[in-house]
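Right, chain A next:
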Amino acid sequence: MEPKAIFDLLKSRFGGDILEIQEEGISPPFAVVSPEKLPEIARFLRDEPGLSFDSLMCLSGVDYKERFAVAYHLHSLKETHRIGVKVYLPKENPSVQSVDAVWPAANFMERETYDLYGIVFEGSIDLRRILLPEDWEGHPLRKDYKYPEFYHGIKV
Partner candidate 1 sequence: MKSHAEALPTQEMLINMGPQHPSTHGVLRVILRTDGEVVVNARPDVGYLHRALEKIGERVTYAQYMPFTDRLDYLASMNCNAAWAWTVEKLAGIEVPERAEYIRVIVCELNRIASHLIAFGSFTADMGAFTPFLYAIRERERINDLFEEVCGNRLTYNYVRIGGVSADLPEGLLDKTTEFLDYFEPKIPEYNNLISYNKIFVHRLANVAVISPEEAVAYGLTGPNLRGSGVPFDLRKDEPYSVYPKLEFDVCVGTGERGTVGDCFDRYMVRINEMKESVKILRQAIAQIPDGPVQAKVPRVFKPAAGEVYFRAENPRGETGIYLISDGTVNPYRLKIRAPSFVTMNIFEKITKGLMISDIVAVIGSFDIILPEIDR
Partner candidate 2 sequence: MESLATSLVQAVPALSAVPLWSLTLLFTVAVAAVVLTFALTYAGLATYVERKVAGDIQARIGPNRVGPVGLLQFLADGIKLILKEDIIPAKADRFLFALAPYLVFIGSFAAFVVIPFGVGLIASDLNIGIYYVMAVTSLVVVGVLLAGWSSNNKWALLGGMRACAQIVSYEVPVGMALLPAVLIAGSLSLQDIVRSQGGLLGIFGWNLFHNPFTFFSFFLYYVAALAETNRTPFDIPEAESELVAGYHVEYTGIRFAFFFLAEYGDMFVVSALATACFLGGWHIPFLSAAALSPLWGNLLSLGVFLGKTLFLVFVMMWIRWTLPRLRVDQLMRMSWKYLVPMTFFNLLGVSVWLLAFHGRGIPQLIASMLGR
C-alpha cells in the first residue's frame, strides 16, 4: 500500500489524532500522531489486515530545539510497505506511552532514547539507562547538553 493510502486509512479511523502528514523531502513520509493515542494507533497499524506493520525498524528521538520528537519507522514484511510515525513531545518532562508491548523490538531502542534524550516511555517493561553509566547526569544528545568536566573525579 502506498503511504498516502495508509495515511488516509489512519485519518478515517483516528481523525483528529493524526495531527499532520509530513511528506516534503522526507522519506519515508511521517504521520504525526498525538502522543496519547500512540499505543492504540500502533496496535492498529500492526493488527489491521492490509497494514500489518509487523516490524519496527527504528525508533529514534529527535531534539527539534523547541520540542522533542520520537520517530518510529515501521515496515511490513508481509505487505512490504513502510511509513514513519512521529510524536512531538514538549520540552518539559517529555513522556510518551511505550510501544514495547506492540513491538518487543522497541525496548532497547526506547531505553536508548531515554538514555540519550531523557524521554520517558511510560509502561515500558524495563526502562533503564543502556549506553551510559547508570549514574550519568544529563542526556547527551539534547542540543542544549553541557559537557560535564568530571565524572567521578575522572576528567571527561
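With respect to how the candidates were assembled, all candidates are chains of the complex that A comes from, given by their letters.
In this text, a residue touches a chain if its C-beta (ideal position, glycine included) is under 8 Å from a C-beta of that chain, and two chains touch if they have at least 3 such contacts; residues count from 1.
Predicted model, so just to flag it, every value in this text is computed and none were measured.
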| item | value |
| --- | --- |
| Complex member in contact with chain A (any copy), out of 1 or 2 | 1 |
| Candidate 1 contact footprint on chain A (complex, rising order) | 22, 24-28, 30, 54-58, 60-63, 71, 73, 77, 80, 84, 103-105, 107-109, 112, 116, 129-133, 140-141 |
